[in-house]
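The complex appears here without one of its protein chains, the remainder shown in place.
We just call them A and B in the order they show up, numbering each chain from 1.
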Amino acid sequence: MSDWNELRARLSHDLIKNRLIPATSRMIKVVNGSVLADPLETFDTTVTVVWAETNPSLKLLFECCEPDLTPRNYFAVEPLVHCPPSTMEWLPDLIHELWVERHDVRGWCKSGCALAEGVDTAVQSASELLKRYDADEDKTDVLGALLRLQEAAIGLSTHLSLVGNRFMI
Amino acid sequence: MLPHILILDDLFGRVVPGGHNVDRENLCANFLWHDATDDVEAKASRQKVLEPTANAVFFRAQSPVCAGVGDIVENDIEATLEVVRGGWVPQAGSSAAVRAATPWAMLLLDLCFYTGLVTEESHRRTPGMPEGRPRDDQPEGYFGLTLLDAIHRTFPELPIFILSSKPREEVSLEFSRRGALGFIARDDLRGPELLEEALWYHGLLPDPAGEFVGHSLLLLLALREARRAAGHRENVLIKGERGTGKELMANYLHRVARRDRGRPFVTVNSAVFTPDLFASELFGIQPRTATGVEGKTGLIETASGGDLFLDEIADMPPEVQAALLRVLQERKVTPVGGRQPTPVDIRFLSATNVDLEDPARGFRADLLDRLRTGGTISLPKLCERPSDIPLLAERFVREAEAQRLGTRHREITDEAMKQLVAYDWPGNIRELRSAIFDAVNRHTDVEFLVPGHLRLGRDRGGKLDGAPQAKVPENREGAAAAGIGELGIAELLEIQNSFNFDPREAAQWAGRLGDLQLAQAKLLARYLQGALAMTKRRTPANPSGQIQIHPAIKLITGDSTITASKAADLIKRLLGPLEAELEGDLREAYDTALRLRPRAPKTLAGRT
Partner (left out) sequence: MTGKGQVLIIDSTGNRRKELRELWSNVLGYEVVTYGDSEFSSLSSSGRSEILAADALSKIQPLGCLFHHGDIAQYKELEVKKVVDSSQRVVMFSGVGLSGPKPEWGKNWLWIPRAITGRGSASDREWRQLADWFKAGTAGTANARSLELLSVKKRPQFLIAIYILCQGFLAAEGMRVKTTAVGQTRTREWWSVPLLKSAGPTLVNTVRQEWGEAVPDPVLRLVRWIAGESDIEDSELSKTVTDAKKELECRIAK
């Protein structure tokens, strides 16, 4: 449980809030001319690098949510490990289903995956535009793509922050 | 001059071994900061902020600053306090140190600082960062709060804001209790705007226009109070000894009122107004109130929508105080001879160098209360801001040089500067200006001003600033526009009354009648010039002011009954001998006097 939560906190806080979102803000400033830097190089060394680390971990997070957090795990440790077989036959599965239902765990994971895909798409789209971008040209498309990326990242971070202690039991 | 901000943060302050602190670059780009840290990270940055909003200096607050795998990172309060100290109030008396140092405008403080071992895994995730210990991440264990305690205790005037990605509600009580002024969430996209607002309201910022020279703590605190007052329309009282820049502060208050750009700013010297004059000047006159009287808009109505600066309010006659109180209470003004009051929306900025609460002063307490509803700003004495003396001195040297074409460029030596810094300046900035002008004007053929060139305090004994000035500099510190110092005039009179021409030294003074007459004429011209500047009528249409010869003559004669015609005659007598040299206000006064009284003036020796 603490491993999963640790991963969640790391993704939400360390990677998305502290790295990805600031990197998108920086990119916007580079493209709009407030900051002088190579746009594509900056994007590749900040956004692309962070997302490359974040994305697979996100997939893992959503995949492992149910098995890692299920209250079924409490039956492997004290004191419920001492439950007799007649209880073990039905209680762990029931508790699991009640938990899944109460917190809409599967719904949360599904939304999370969709949001992660949204960010992924936005990263690809911004990357493609930047490869073709010329500083003398109209910045509207590129800026639009970066803003959408930023919005998607914020949405994902908010979604990850929703969990907290909620899924504990 | 960009504000200097110190950021204490483990993530942004760390030096990445053999690499690049991308996080710091992201932050600097986002907030549009120039990384002024002077470490390898700053030098290796691959970006340039084109119009930075601040110079940002980063420090990790931990040791080692550059950590690799196997290192143990620990929090370091002592080293942090040293860094803060390094950018705080410069040492008094050290001109070299003063020129180098720019005090922190603000400190931004992170909450959570990770400590412990830098493992391969933690280094892979974030180069140079340790694994962290359990308490690091818990609100009760935040090192940022410990630092806040220590820094606020040691530097209570330093404005501190929390800049963190932790939830605000975790620490909202604690950060206020321990002295932080606010909280900016690092992931808040409005961060740059919030910080700009925070700097404006809480930061210690010098005057970007350069009208106020200096960056001593007391000056910056006064400027901050002025910016805070600029956010409302309440009346403000400015306190300070003579020569500390009260009118300058009033100007600053008006200038920084962001909502009030373009609104009027009118200056009134309360001492000038006799009971006879005040009504018409302040409230205006209805046309044809008396025979030959033209209507005139009063200064209060002129300033409506903006600010009215009342200088030397301690000298305001009781009748004026009563009338002014009515205006403050009713927010309406009725011109002399009029019946219809006019509503006014006006902020009063008042200045004094005395304690108005002292009953012996006879200043109405109810008026005083209304004049300071928006607070009181105290201007420090010059001797209380010694670190600014070198900056002021250099400014005045340049000013004095600019008044004489072709003059040599002067530099003040370290010894001379030490002397300037050590002197207590009872006349404050005005006196410093006089002393510098005196030194520059008396020593025209030198490149260096040394202690021997300086005449401080009584040493200057009666000698005035160089040649008559065609223009009296306005709205500058030490401007003569605010009045003549009593110290100077007393000594001047003493010298004049007691100077003897020893017969045994006739060789020295023989043949100098013309010079003496010219010097006397120039002295009187400068006397008049000061009075003209003092009594100028400033309006939005004419912010530099319109001279008024009648009030000026009343001021120098001390005779409120003198007629306009006699005033014109006196001006012709005073300025007639210098007619060919007159410029600026003096020229205008003379021409006005001639228009009013075209006949030739009497000689200078004649009395009024």
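Quick note on the criterion: contacts are C-beta pairs under 8 Å (C-beta built on N, C-alpha and C of every residue); 3 or more make two chains touch, one makes a residue touch a chain.
Nothing here was measured: the structure is a model prediction, and the numbers come from that model.
Participant: Looking at A:Leu80, A:Val100, A:Cys113 or A:Leu143, which residue reaches the missing chain?
Facilitator: Of these options, the touching residue for the absent chain is A:Leu80.
Participant: Just to verify: which one of A:Ala52, A:Ala114 or A:Met168 makes contact with the chain not shown?
Facilitator: Of the candidates A:Ala52, A:Ala114 or A:Met168, A:Met168 is in touch with the missing chain.
Participant: Identify the residue among B:Leu2, B:Ala44, B:Ile77 or B:Leu117 that touches the chain left out of the display.
Facilitator: Checking the options B:Leu2, B:Ala44, B:Ile77 or B:Leu117, the one contacting the hidden chain is B:Leu117.
Participant: Contact with the hidden chain only, please: which subunit B residues?
Facilitator: Here the touching residues of subunit B are 70, 72, 116-117, 119-122, 130-135.
Participant: Since one chain has been left out of the picture, which residues of subunit A touch it in the full complex?
Facilitator: Residues of subunit A in touch with the missing chain: 1-3, 6, 71, 74, 77-84, 86-87, 90-91, 94-95, 98, 165-166, 168-169.
The rule is simple: only the chains that are shown with their structure count from here on.
Participant: Centroid from C-alpha atoms only, then distance subunit A to subunit B, rounded to Å. What do you get?
Facilitator: One centre to the other, that is 52 Å.
Participant: How about subunit A: which of its residues touch subunit B in the complex?
Facilitator: Contacts found on subunit A: 10, 13-14, 17-19, 21-23, 25-26, 29-30, 33-38, 41-42, 45-46, 150, 154, 157.
Participant: Which bits of subunit B are touching subunit A when the two form their complex?
Facilitator: These residues of subunit B touch subunit A: 11, 22-23, 25-27, 29-30, 32, 46-51, 125-126, 165, 186-187, 189.
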